[in-house]
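Every protein chain of the complex appears in place save one, which is left out.
Which chain is which? They are A, B and C, in the order written, and residues in each are numbered from 1.
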Amino acid sequence: MKRSPAGTGENFGFSDAPSATATAAGGGSEAVMTYLEAISDALRTEMRRDPDVLVMGEDIAGSFGGAFKVTKGFEEEFGARRVINTPMCEQGFVGAANGMALMGLRPVVEMQFADFISTGFDAIVQYAAPNHYRWGAPVPWVIRAPSDGGIRSGPFHSQNPEAWFVHTPGLKVVAPSTPADAKGLLISAIRDDNPVIYFEAKPLYRSIRGEVPSGEHTTPIGKASIVREGTELTVVTYGSIVHQSLAAADRLAGEVSVEIVDLRTLKPLDTGTVLASVRKTGRAVVVHAANRLAGVGAEIAALLAEEAFEYLDAPVARLGGLDTPVPFSPPLEDAYRPDQAKITEAIRRTARF
Amino acid sequence: MKRSPAGTGENFGFSDAPSATATAAGGGSEAVMTYLEAISDALRTEMRRDPDVLVMGEDIAGSFGGAFKVTKGFEEEFGARRVINTPMCEQGFVGAANGMALMGLRPVVEMQFADFISTGFDAIVQYAAPNHYRWGAPVPWVIRAPSDGGIRSGPFHSQNPEAWFVHTPGLKVVAPSTPADAKGLLISAIRDDNPVIYFEAKPLYRSIRGEVPSGEHTTPIGKASIVREGTELTVVTYGSIVHQSLAAADRLAGEVSVEIVDLRTLKPLDTGTVLASVRKTGRAVVVHAANRLAGVGAEIAALLAEEAFEYLDAPVARLGGLDTPVPFSPPLEDAYRPDQAKITEAIRRTARF
Amino acid sequence: MRLTRTLDDQMIALWKQGRGVGGTFNQRGHEAISVGTGAALAPDDVATPLHRDLGCYLIRGMTPRRIVANQLGRAAGVTGGRDANLHGCGDLTLGIVGFISHIPQSVSTALGVAMSFAYRNEPRVAMTYIGDGGTTAGLFHEVLNMAAVHRAPLVVVVENNQYAYSTPLHQQMAGQNIAPRSEALGVPAEVVDGNDVDAVHTAAAAAVERVRSGGGPRLLEARTMRMLGHAIHDGAEYVPSGLLEKWKKRDPVVLYERKLLDEGIVDQAYLDESARRCREITEDAVAFAESSEWPDPAAVEEGVFAP
Partner (left out) sequence: MRLTRTLDDQMIALWKQGRGVGGTFNQRGHEAISVGTGAALAPDDVATPLHRDLGCYLIRGMTPRRIVANQLGRAAGVTGGRDANLHGCGDLTLGIVGFISHIPQSVSTALGVAMSFAYRNEPRVAMTYIGDGGTTAGLFHEVLNMAAVHRAPLVVVVENNQYAYSTPLHQQMAGQNIAPRSEALGVPAEVVDGNDVDAVHTAAAAAVERVRSGGGPRLLEARTMRMLGHAIHDGAEYVPSGLLEKWKKRDPVVLYERKLLDEGIVDQAYLDESARRCREITEDAVAFAESSEWPDPAAVEEGVFAP
């Protein structure tokens, strides 16, 4: 997998369509794709396979194909019945997805930006989330939420709101960091019988490419992945920050042996993999792009404080966005976000403790 | 302060009006009040003092005076202009409160139940919360959110959603556990120039009484309180669980010397008081009624794992609601909720570690 | 209707005796709406009834035993003790979708149900219920707007009972009727006397027929009065007693039984027998529920996720 630095000033996702993706038929083969292309590929694969899968959201249909062009060409291939432009009413169209899912359809709803997921909040946290627990009827939808910042989009186009949903019983939450997982987790999410929120990282859309298995490739929900092995310290992270963490670890090669756990699924959390790694290394840095305060990282650190206590040789360091809205101007946003330098510093500090 | 056991089967807040509250004029004196009366008293005190304070919400006006009767008699005293019944549209009326607050009014908005705060979510987390950071205009409202369960009200009348708001930059969040703090924090919240969410614990409404200072009594926002001193273990908690924790500590008197920190304010957190206590005792149990997973308790435990690491003699135990919706039936809800027995067990386990 | 009334009365009695768990809603005044509309659906159709639609649950085949057991938090209740009273009393095998407290969510769910019928080209209809209060929520408008765009096979039943909890209509909206709002959003609407079960049924059946045959969504506004409090705890002292007196004369159950007698369709003996059977069924349901098991606390964490 080739990484190019994030935040290059490229107008991420706001302009160009992804290059047309050739989906190889059948399994076995691989293709190099961007993260964005992998998402399109997953959707197309599932829509070809299962007539119950449909996509809906703002501006996703027609020649336009969505704010980030993920569904470009979809209406042409699948028809207006399965590719539905909605008015600007998140509460209403997530609600409609609830009803469709109850009837056995598999709607994949696009939020134009993850930031607008709060507008459909009740339909998600009050209706879909507790439904199976309450009366046993599954609500198998997926909400795709283009999240994360670093791309000068300001407080309302840069949010990482996953903690709200991890705290809410009944939702599954995934956040891929690679093209292969972007495809594999989306296919798994569509096939899952539960409501799944799929956080895709906008800064990765076109900045990373990687091998992606063709055809029906799935990544299991609920399984973290060790993306770098090491012995002295564990970084627990997910999403775009996986790449910042890998870069930091590379930079510290020879100085600290860093293991990196990419959570991939935020709920249900793969506590086994996290605990095994930290029990092995004895040191942990937890980091994500979302606001640090009461974020998902707090849950990880709390887990370690309770269940890896005897193995810990240093305080659990925790990094994340500051406790402020995501500011727009480059110097402010850079100060706001965790990055390679800040991660490097936290690893060093924790390793030396 | 006299406590009677919660969960007695009393139809908490669903039936009777609070006994008429005589607010002694001027300061200095005290009166014994229920938690509910203290809330009414705070509102009345501020409305008498400041003509910019008004209340709005569903069913709060007229002879009815709100689902829990907090504002009973208010329309009579303050007039329909200052006591506004709204239609059933949380997004709209919290939005209106945003505009009023921008113009310098001090709206106090009642959610009929905290569970419905998700319906006005955007108006809170997207509009009010970041406003001062963005363009410098304060949004000084208070949202009163009757929260918490244990009273057989089911998944939609028992929620404790404070973690969503603690995670969101720009909001203050308070959660009193005593009549005196119920009054003091509400008055402070009304006077604060920021949006403050005030979580009141329904199970405490009529089950606890206590001395409440008359007149303009304030409790500082951002200051925790040590409600029980001890030397061997710290319980960090808030809201109704303060009382369960006190009962557990009493029961363990002679066995473990327990200190109890009542956070009172959840944001901004009084990390100083929490850290000082745990650094002293070396052991911590964190407990709240809200869902444990990625709850406010996770933030506390993570704080301890990072900043009290060298002082900890045992894993940080964490209790909260299970990762399920709040079930309705008594045996299920009892299994769901942390209570005195579970807290006692966690204290013992942590003390013996 | 008689069963709805009897069961509702029975719940009130239970709660007054302290045998209830949590709260229970009142149905009185709404029987003709829930029964008249529910009866207009085919077995294959799907309804999303609310807290005043006990009649619809019953007519769709949910048994009093399961309903009362749910009210009392028992394992044999529809939700197995997880959700309260009629909340969450959904059963897809009966074409009933359970509601949540955040009431207007029902209408958007029903829209999705209707859209799924259109998606699969099935001649089925979704019927949803909402109160006057619920129609002041934005979501109600989002749904009517989308339903009109998609010509979804959806029937929206508005139960305009003049109050949302304690709040009278004039504090909720300018105007007395919801129908014009529906029309403006592109959904043809009709106002009907909600205390006349025949009128409700005729209008509902016609709406269902038009919707089923591809005519796009319809709204039916049934006007009535909630005759008791919002729920068991509420004495509804805020309702002018004259208003209740006036509406009491138009009790939907009494009206209908009188009409049946007047038109010679049934005789008094038939009505007496039917009332007796309703009491029997109701008492059986209560006895069943009260003697049935509480849910097992060891299973409290099960079923959050579908397997």
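One rule holds for everything that comes next: a contact is a pair of C-beta atoms (placed from the backbone, for glycine too) under 8 Å apart; a residue touches a chain by one contact, two chains touch by 3 or more.
Predicted, not measured: the structure shown is a model, and the values here were computed from it.
**Student:** Can you list the shown chains that the omitted chain is in contact with?
**Tutor:** Across the whole assembly, the hidden chain touches A, B, C.
**Student:** Decide which residue listed in B:Pro169, B:Gly184, B:Gly297 or B:Pro338 touches the omitted chain of the complex.
**Tutor:** B:Pro169
**Student:** For a quick check of understanding: of A:Asn98, A:Thr119 or A:Ser277, which residue touches the chain that isn't displayed?
**Tutor:** Reading the full complex, the residue touching the unseen chain is A:Thr119.
**Student:** Just to verify: which one of B:Ala137, B:Ala253 or B:Ala341 makes contact with the chain not shown?
**Tutor:** Of the candidates B:Ala137, B:Ala253 or B:Ala341, B:Ala137 is in touch with the missing chain.
**Student:** Among C:Met173, C:Ala206, C:Ala231 or C:Ala299, choose the residue that contacts the chain missing from this document, as touch is defined above.
**Tutor:** C:Met173
**Student:** Applying the definition given at the start, please give the residues of subunit C touching the unseen chain.
**Tutor:** For subunit C, the residues touching the absent chain are 136-142, 145, 148-149, 170-175, 180-181, 183-186.
**Student:** Since one chain has been left out of the picture, which residues of subunit B touch it in the full complex?
**Tutor:** Interface residues of subunit B facing the absent chain: 54, 81-82, 86-87, 89, 91-105, 107, 122-123, 126-127, 130-138, 140, 169-170, 172, 193-194, 268.
**Student:** Considering the entire assembly, which residues of subunit A contact the chain that has been omitted?
**Tutor:** Given the touch definition above, subunit A has residues 11, 14-15, 58-59, 61-64, 67, 85, 87-89, 91-92, 113, 115-116, 118-119, 152-157, 322-325, 327-332, 334-336 touching the missing chain.
Here is the rule we use: only the chains that are shown with their structure count from here on.
**Student:** For the chains other than subunit B, what are the connected groups under the touch definition?
**Tutor:** one piece
**Student:** Rounded to a whole Å, what is the gap between the Cα centroids of subunit B and subunit C?
**Tutor:** About 35 Å, centre to centre.
**Student:** Using mean CA coordinates as chain centres, what's the gap between subunit A and subunit C in Å?
**Tutor:** The mean C-alpha positions of subunit A and subunit C differ by 41 Å.
**Student:** At least two partner chains per residue is the criterion; list those residues in subunit B.
**Tutor:** 115, 118-119, 155-156, 322-325, 327 - these are the residues of subunit B that touch more than one other chain.
**Student:** Could you check subunit C for residues that touch two or more other chains and list them?
**Tutor:** Touching at least two other chains: 79, 82-83, 87-88, 100-102, 138, 304.
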